[in-house]
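Here's a structure for you.
Missing here is one protein chain; the remaining ones are kept as they sit in the complex.
What follows is chain A.
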């Protein structure tokens, strides 16, 4: 092994070299055909929305609405993207969101105030991530199994805490963040939080050693280990990161819905995985982008919005959603092969 951590795939962006030459060119180079095709899909959707419901769809409030609805699952997807790039999977995200939200709202009903709720949500998220990480990194458990176990137990715990009840939050400071009065330059606070998480995620993945190690672990874990990188610790951090994102998402969901319920975050794991896959992240690890994942989330949310505006029923929605996942991935294969 003379060559340390070599990029495992040809299409893995060679971050350091390009970035050194010209940061902007690197950005453009990375906005490859895959990302452009996603933007194309989004543009087509916007066109469809604009044609079918011009008044309602192309309204500022609708834009705010779509972005707000994308925010919670978007934050979860950023964490999920890191995990999948490293060759792992986190099936427990939805359950962690549920557990963090009910725990935080339990605190809220006991009147610990704004920071108490935020702190609890994030802490519970990180705690669950820590358990996942330790089991996977040091207990040598397969991520699928470890996070499946977390899914079951976190949901059970959430049900136990709420006793099946909906925990309504009445703390004004939290609820205000979901109101239109607190929009900053027309941007809802939730969307700003989503933007901040996305930008930090992008920077961490593309500009730090941590990001490069994540890609390396996903590309070839053994080679990475031989290159002297502590792969286990890296894995631990990645699941912690995913848990942290879930904690933040739970707090955002409390702002959005004004309550905590054990059914929160239902099927988030599948939505987040689907968004990441549509965004071009390889399920086998080693490749993926934050921008792609966020576009994936936006595509899903826009579809839902267009369906609702046109009063399509849920059966049609589900069928169409499935078809669009298949179509998007097929289109991506095509464009990826031709580059």
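Descriptive notes on the structure:
In the analysis below, contacts are C-beta pairs under 8 Å (C-beta built on N, C-alpha and C of every residue); 3 or more make two chains touch, one makes a residue touch a chain; residues count from 1.
Basically, contacts and distances are computed from a predicted model.
Its record in UniProt calls the unshown chain "Substrate-binding domain-containing protein", which is the match among "Substrate-binding domain-containing protein", "Molybdopterin oxidoreductase", "Cbb3-type cytochrome c oxidase subunit" or "Dihydroxyacetone kinase subunit L".
Residue-wise, the contact with the chain that is not shown comes from A:53, picked out of A:53, A:213, A:235 or A:287. Here the missing chain is touched by one residue of A:69, A:147, A:224 or A:242, and it is A:69.
The chain omitted from view is touched by exactly one of A:47, A:152 or A:168, namely A:168.
Not every partner is drawn; the one left out touches chain A at residues 53, 55-56, 59, 61-62, 65, 68-69, 159, 163-166, 168, 178-180, 253, 256-259, 261-266, 304-305, 308-311, 313-315.
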